[in-house]
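With one protein chain withheld, the remaining protein chains of the complex are depicted in position.
Up next is chain A:
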């Protein structure tokens, strides 16, 4: 419980309506995209950097920890409240300060929803490349915190590649700026890069300078259908070997084809083993050549290859992909999203590995993958109310992580570590690397005030 004095002070800082302390209110902030939950002492929603500074100082005086939160869509447990903490929600910091297309920069507050920014940018024929599947709900601050990916990473990279500068409130309540409006502004060390993906354990971001790009003049979306997942991964390898860098190489297996079909009726054949969504972008005059090459490569092995002819067809294809996670709820009430990545050459082995885990543990796993990146999202379907089954699922998830590491991969391609994968982190990193993380955390936050217990323990 927060003392009356602290609640009063918080209300003075952010306004009466922006402090939540009632049981029901707190409960709703106790969850994120994972199965975990926690309960905060309070939730506070600042609207300005100055208010964030005041909150940090107040919490420090009372030795209360702060847990930053955007839309809470993350899959890592990164925003689950820890003990004796107040959640600082950035959903009221939603200003787009500036969109400067001439200079390829937008300046936004952390609570801006990715999709809302995209809509504003699209009016000027620009876009912000990172667009995780959650982009209709997730915030720029959250994307930054987890260093989100999305379907375009093969060509365009992840969130870290589009962060030019940040305004950051440090755990001691002081404000610094990292980077600036261009690539050349980091002060000695690349502070922006270490804060991106740090899940709020180093500082609270209150302003973000993002790099924006003109929407490519042309784009082609293709669909290839296969009997087996392995066949699809062969196409991926062949496309890369041909020197083509598609924006997107998305894969769904038979299970996902069926669950998304139930929902979207996009017309994907339900008996296909796998579908590959391939997209290239660039100058119009280069499209035909690339489509032809990709078509030749895919047709060697695919049972069907087609090029979307209309915007409606493109939308239909993407609706299937974007609804993949949610669609499985029709099969079982709960699902666990995994986020393993392997070197591209090991992708076929990773697919085999997933099938083996499903068999060994007797669980149902569907696979969605950013195949060009070697990034797989095996979705394990189950019922959370069944304790025994839940235990099995957790064991299977661990097996998937270990499988990825055995294939020289990583336990997180784009979702982050948070609480969910923290226990496996020392399987991926050597003691020296783990210690390097702690050195960094200690430099920023020696008293462990910001999002304690996420990623690493001090």
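Assume a contact is a pair of C-beta atoms (placed from the backbone, for glycine too) under 8 Å apart; a residue touches a chain by one contact, two chains touch by 3 or more; residues count from 1.
Simple rule for what comes next: contacts and distances are computed from a predicted model.
Trainee: Name the chain not shown, per its UniProt record: "Phosphate transport system permease protein PstA", "TldD/PmbA family protein", "Cation/acetate symporter" or "D-lactate dehydrogenase (cytochrome)"?
Mentor: Its record in UniProt gives the absent chain the protein name "D-lactate dehydrogenase (cytochrome)".
Trainee: Thinking of the whole complex, not just what is shown, which of A:176, A:329 or A:458 touches the missing chain?
Mentor: Answering carefully, the residue with contact to the hidden chain is A:176.
Trainee: Of the residues A:13, A:26, A:328 or A:342, I need the one that contacts the missing chain.
Mentor: Missing-chain contact among the listed residues: A:342.
Trainee: Among A:95, A:136, A:193 or A:306, choose the residue that contacts the chain missing from this document, as touch is defined above.
Mentor: Going through A:95, A:136, A:193 or A:306 one by one, A:193 is the residue touching the chain not shown.
Trainee: Out of A:279, A:397 or A:414, which touches the unshown chain?
Mentor: A:414
Trainee: Determine and list the chain A residues touching the chain excluded from the picture.
Mentor: Spelled out for chain A, the touching residues are 100, 102-105, 146-147, 149, 153-154, 157-158, 160-161, 170, 174-177, 180-191, 193-194, 196-198, 214, 217, 237, 240-241, 243-245, 282-286, 289-290, 341-345, 370, 373-375, 408-417, 421, 425, 428-430, 432-434, 436-437, 439-444, 455-456.
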